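I'd like to ask you about the structure that follows.
Other chains dropped; remaining ones untouched in position.
The chains carry the letters A and B, assigned in the order they are written, with residues numbered from 1 in each.
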Amino acid sequence: MLHFECDYLEGAHPAVLEALLQTNMEKMPGYGNDASCSRAKEKIRRLCDADQADIHFLSGGTQTNAVVIQALLKPWEGVLCASCGHINTHEAGAVEAGGHKVLPLPHTFGKLNPEDAEQYLKSFFQDENRSHMVHPGMIYLTHPTEFGALYTANELIRFSEICRRYHLFLYLDGARLGYGLASPETDVTLPLLARTCDAFYIGGTKVGALLGEAVVFPDPMLAPHFFTFVKQQGALLAKGRILGIQFDTLFTDDLYFRISRSAIRMAERLKEGLRQKGYRFYYASPTNQQFLIVENNRLKELGETVSYSYWEPFDDEHTIIRLATSWATSEKEVEQLLELL
Amino acid sequence: MLHFECDYLEGAHPAVLEALLQTNMEKMPGYGNDASCSRAKEKIRRLCDADQADIHFLSGGTQTNAVVIQALLKPWEGVLCASCGHINTHEAGAVEAGGHKVLPLPHTFGKLNPEDAEQYLKSFFQDENRSHMVHPGMIYLTHPTEFGALYTANELIRFSEICRRYHLFLYLDGARLGYGLASPETDVTLPLLARTCDAFYIGGTKVGALLGEAVVFPDPMLAPHFFTFVKQQGALLAKGRILGIQFDTLFTDDLYFRISRSAIRMAERLKEGLRQKGYRFYYASPTNQQFLIVENNRLKELGETVSYSYWEPFDDEHTIIRLATSWATSEKEVEQLLELL
């Protein structure tokens, strides 16, 4: 069976695991107060060109989204996001469990349109009944989106301007950020994110780590007592080192970017190969998730040799399936897949 | 200035205020443990043909919705409602503040379609990822809806069947229930509500009371320790008598229904008069809220003599406005309005 159903099928990149092994019996202080966490944070600050940034390591995406959103919003505020946004669909209501309404807007391949967001805000602030309504307090973006799409630098700058004008926070969910940054089609960089976003996270779980997401607050005054809030939300690991060591390794010798580029090369090879074979794609995804249109009557047979993600119906006779590469995908696997399809 | 902008412009029906006055210096136990509360509950049980029903008096609609929904749902459950439903739009995120996602569905004049609800539930229970999603735990209906529309008895029975089949609660927000029950076009009765709904409330604030909503749980085992939960939610009045006395009065000598019928007669007269004058309605509302289509260039002038509710644009040249009658609307006011328009 060939596995292309998602990008978290394996453990960690071998270098990451090796680092855990090498440091295993060293005695380190708990709760992230160890030297590896400090080193990892320093490296991230440098990469983001944000030397004052406050960095925190959390365990997973849903946790990170819930904790950051709750920490930044006031009780009467909600968060604008694409209707297909992860927080609106597949986080079991984590944002609402924290007391905040998710305010869904239309999207294109997971991308929110800045004009739609601004129109929403204009309407809200003109609405005579707005004091009876949830106040929009944040714009939430995923980059890459759930469909693998990417914002342009200009779009992020535009969102940032809108957020400044209307006093909202801009927060970017980078569960797959590495694959976004490694795409040949992007002009978005970590320093740009640090300049445009109030908070964002650099995903580790899907990009080479066993677990872990690095939250970046470019303005260190933004989330006072965030450590205590993380603890209260059950999101603080006693052995914080296991996140620090992993991110320290991922940001040594360009590892995070090298393995991200590898995943993108595999996705490009897959895309090219499938196109040559006459396959159609739902759209030209620039990252590690590819959305293929397959005839319904081929799905069952396909499922016997390839593990893919069912996405949604395309039309009566076709279905969209998702194939994902990752840092762990080998050329051999891609070639085997191309032979099979 | 003629006032038709809403149905809570005055204090209470004079008989209600008179009852408060008559009993004012009587010493009564607090927190709803007084005889007037007991009498009011007993009358409601009889009207609902539900002699075991558990009844609680709360202060307002948003409070009632939030408390009932929180009391019934599990933390991982959300509530299905029309996208225009009051809990989804004008309660400042009270349901989410209690931890639950509102799951909006399309509507027709505020009415949820049973087929849409069932389709949502079918899809949910077939979704392989549903354990990562908010579980639908309740259907929320408003009756009359925000547009004044009414469900039929058959529709409510249908919703009830769907809720039984999929193990959801059916909850009906009756902020304007009196005006619904008094409509000549309805076949819905209190006993029908008690048979079909797991919980509903009989609105007092908009139907003759100073404040107050009567929550009915036909099955008294459904919400154990609801009293304590009401207290915790800040929704318990020390002088519970002021709700008991009001509902006791409203359900004496048919008062609640008499004043509701009066509001409906006024709405019917208004509708008829306006039709004769050539006005168009957004739709034929059967209750006390009427939705008139007015040319945009007449709005300003109209606003100088009539206080109405802006609803939404109809087309580029027309706007929908809402005119509401209530128990307090006099024939004279309606005739004056007809003259003006």
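Assume a contact is a pair of C-beta atoms (placed from the backbone, for glycine too) under 8 Å apart; a residue touches a chain by one contact, two chains touch by 3 or more.
A quick note: this is a predicted structure, and the numbers were derived from the prediction, not measured.
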Entire complex copy count, 2 subunits given:
4
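Following the convention adopted for this analysis, only the chains that are shown with their structure count from here on.
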Cα superposition angle of subunit A on its copy subunit B, in degrees to the nearest 5:
180
Whole-Å gap between the CA centroids of subunit A and subunit B
42
Under the stated contact criterion, what part of subunit A meets subunit B in this complex?
75-76, 78, 89-93, 96-102, 128-129, 131-134, 310
